[in-house]
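Of the protein chains in this complex, all but one are displayed in their positions.
Letters A, B and C mark the chains as written, and numbering starts fresh at 1 in each.
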Amino acid sequence: MHFFSDNATPVCPQVMAAIAAADQADHGYDGDRWSARLDSAFSALFETEVKALWVATGTAANSIALATLCPPYGGILAHEEAHIVIDECGAPGFFTHGATIMPLPGDGAKLTPDTVAAKLKTIRPDVHQSPARALSITQASEYGRVYLPAEVAALGDLARAYGLGFHMDGARFANAVACLGCAPADITWRAGVDALSFGCVKNGGMVGEALLFFGPQAEVRAEDAKRWRKRSGHLFSKGRYLAAQILAMLEGDLWLANARAANAAARALAQAIPARLLHPVEANELFVRLTADEAAQLRTRGFDFYDWGDGAARLVTNWAQDAAAVAPFAAALAALDP
Amino acid sequence: MHFFSDNATPVCPQVMAAIAAADQADHGYDGDRWSARLDSAFSALFETEVKALWVATGTAANSIALATLCPPYGGILAHEEAHIVIDECGAPGFFTHGATIMPLPGDGAKLTPDTVAAKLKTIRPDVHQSPARALSITQASEYGRVYLPAEVAALGDLARAYGLGFHMDGARFANAVACLGCAPADITWRAGVDALSFGCVKNGGMVGEALLFFGPQAEVRAEDAKRWRKRSGHLFSKGRYLAAQILAMLEGDLWLANARAANAAARALAQAIPARLLHPVEANELFVRLTADEAAQLRTRGFDFYDWGDGAARLVTNWAQDAAAVAPFAAALAALDP
Amino acid sequence: MHFFSDNATPVCPQVMAAIAAADQADHGYDGDRWSARLDSAFSALFETEVKALWVATGTAANSIALATLCPPYGGILAHEEAHIVIDECGAPGFFTHGATIMPLPGDGAKLTPDTVAAKLKTIRPDVHQSPARALSITQASEYGRVYLPAEVAALGDLARAYGLGFHMDGARFANAVACLGCAPADITWRAGVDALSFGCVKNGGMVGEALLFFGPQAEVRAEDAKRWRKRSGHLFSKGRYLAAQILAMLEGDLWLANARAANAAARALAQAIPARLLHPVEANELFVRLTADEAAQLRTRGFDFYDWGDGAARLVTNWAQDAAAVAPFAAALAALDP
Partner (left out) sequence: MHFFSDNATPVCPQVMAAIAAADQADHGYDGDRWSARLDSAFSALFETEVKALWVATGTAANSIALATLCPPYGGILAHEEAHIVIDECGAPGFFTHGATIMPLPGDGAKLTPDTVAAKLKTIRPDVHQSPARALSITQASEYGRVYLPAEVAALGDLARAYGLGFHMDGARFANAVACLGCAPADITWRAGVDALSFGCVKNGGMVGEALLFFGPQAEVRAEDAKRWRKRSGHLFSKGRYLAAQILAMLEGDLWLANARAANAAARALAQAIPARLLHPVEANELFVRLTADEAAQLRTRGFDFYDWGDGAARLVTNWAQDAAAVAPFAAALAALDP
């Protein structure tokens, strides 16, 4: 049983079925029946008018979103361990044509209004300095932490006050919503978010993430994003197969059910080793103290995962698991000397 | 029955089966078993050592290839009606950071050594002018024309003489090989081609094209391409589903069988209306004289296709058709007043 | 006596005097007294509110102007022999982040509404094709031809109708105005021009050209241009020395007097060899039939210039010459066998 990454897991059956159902002749690119339904499906889910595009990957969703929010001479405020900062080979720099990433500190890879405001105050309003134009946070964060609605809203207020576009990297947005039990709207547009990378692949999809725009500028930004999508080689010629996957994720709240399973599995593991946790477990990732010997011992027994530097490991649960499924691993963890 | 585009057609069954077979847990990105087999599968097909990557789309394949061949200050020689010039929203300019496209004329969207050489001679070797650094041709061309091996080789000689990287946009490479009956090697590396966009989606795939590098610089360029792939958001997290499709296309020469069917269908149509053809039919596209009345008449009878300016139409056949399947349309075309 | 280029000539005395007069302590960048006067000086000259910036070179002025008019995914219509197309090493591609240059034909390196409109009609309004967003012409053109006010206005009408930003490369704007005897306004904003590269260096300056913006969007574009100026390394720390040169050119219409002298010199040469002219002579450049023997003969007598391909030469006159000064060369030309 592996806990490498939610990427390592198969596609969930409903998504596979949706792909098969979409295997019909239709117009190319995004001219098909499935792509045409994305806006309304997400508008219903988010209780507001949403503009939605499919793109290939989370990196593409994040980068295209940022390109619509920040000019080349602007700055993007983000956590110094954010995926966009350290794990996308500089993709935001590519799509924004060299906008300046402004990395900020923060526990659990979360930003606070204080650190954001402190940075904003150091920027002089002259042409020598890049003006901050966008703020990006990850929900759930790179350490599996979740922003409360009020926390997002406080950052949203700051974004509005300073004229920043507000982007949320939601590679694990479903896990955050499952954790919070809130409406998707509560941690997005109601809290000031302008653009959301809505992750599907980690949550049971095969290929394709959704990029959503909210608010009065949604339409203009979505039109811009369509240009970037084509220009960056992300306008699939058979887009219906992506749209169908995304729609299947929304159908009957499959996205939420999948995330709840993964979160439950993570909680079950966390409860087995509370003293080993490096971060509170709120979504589907655990960062745990684990010696090389202990790791080896677990691997001998058939459990695998990635090391996280010296003396630590990252364990990621996924949609195909739940508390029962991971019970053997929980037991093995609990059995380690404390 | 539609003749819009090979994009409008469903996925062929063998590809669907391959996707299902790949639906297993494995490492993310390109760390899986299927992705690991691409180099050897293409090396066998091309009878030389090939470096192969999957990417999302043909636009991505073309643009990443060009980015590895041409610096930002360089120039790219291409036909003025090439897909990279007029149908990719400037993607090559994005990926190459503003390299200069140098559009050239030529019948049937094909380049000749004469027009290429004539342009090369006008470029002064000083810093004021962008030096040509890459040559790109489309095989089969945007008008369904095919370059003979000797024609490619003549351009390849010119490319070598002037130090140009030589790229082939092979969105319909299979149709060209099916037409020529040659070895894939004969119109690629043996003729001087350095990088090939090997199309799969138009030929029966769902998502994913292959980008191939040949020759002594193949490894260095492929490493560069991997950086661009990540940086442009094309490194899928579940790459095995793309690799499996591409491998399925190569298995038992499915790619060639599919292209032969499409070409045969096109030939059958062409034979019905030889006097209406605007270009010789060598692959799976027909460009035909057709009045608005005639087009309407055909549509009434259930045949559909795209207009091609005033008084003309484009008809594209696909892998799921053959001469028999298109016989009714051939008859309808033949029955038009000449 | 040389006729290489107007760049090869010394700086005119009034500009040198202005540099000396500006050699005082003042605020850095563009915070000085001279830079502060640019807007009003150009507003007076152009009889409308103008926003003016100094930049290093004509290439910088052209590229920054285009970057404010055209998004990365857009297209720029220009003559295929325009300086921005073939003599700036792709600078517009760099500053616009890869916008697509759309080269058009035309006698004397001039565009006509017909060729521009014909191209515009071929562009489909979908995301696959780069939409034209800017039109750029050179006044006087690369072959020393001048657009009449009505010719500029016809292009301006087309630009407005299609939503194109209209840029004029005025490296030799002074020579065009001197030829036409019109108001500067007549061939710029009154004819629909949005941005002008106002050349100074070829016309007697040392370092620094002016970039001007007209019309309702002038202020927004000038603010954008200031960002590009800094970001591209063109915000000189002692900008007062550039501003002073530009102001000196405007003082007492020195710019026009200099251009009139150069034009008169060119006319004097043209009258000596009417049968050899490859283009009508309207500004300060002559393109003439001249065999290698004839060229050698003239060089032996102390006259020098650049060859212009086989059997032709380019002769450029400058501010420091006039009809009398070039009389010996005119005589030598006239003495050649016809």
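The rule is simple: a residue touches a chain if its C-beta (ideal position, glycine included) is under 8 Å from a C-beta of that chain, and two chains touch if they have at least 3 such contacts.
Note that this is a predicted model, so its numbers are computed, not measured.
For the options A:Phe94, A:Phe213 or A:Phe236, the residue in contact with the chain missing from this view is A:Phe94.
Only one of the listed residues, B:Ala134, B:Ala153 or B:Leu235, touches the absent chain: B:Leu235.
Residues touching the missing chain, restricted to chain C, are 2, 4-5, 7-11, 16, 19-20, 23-29, 55-61, 63-64, 88-91, 94-95, 201-202, 206-207, 227, 230-238, 241-242 (touch as defined at the top).
Mapped onto chain A, the interface with the missing chain covers residues 72-75, 86-90, 93-94, 96-101, 103, 127-130. For chain B, the list of residues touching the undisplayed chain reads 71-73, 97, 127-128, 226-231, 235.
FYI, only the chains that are shown with their structure count from here on.
Between the two copies, chain B and chain C, the C-alpha superposition involves a rotation of 180 degrees in steps of 5.
Chain A and chain C have CA centres that are 50 Å apart.
In whole angstrom, the spacing between the mean C-alpha positions of chain B and chain C is 42. Taking the mean of the C-alpha atoms as each chain's centre, chain A and chain B sit 34 Å apart. Multi-chain contact residues of chain B (touching two or more other chains): 88-90, 94.
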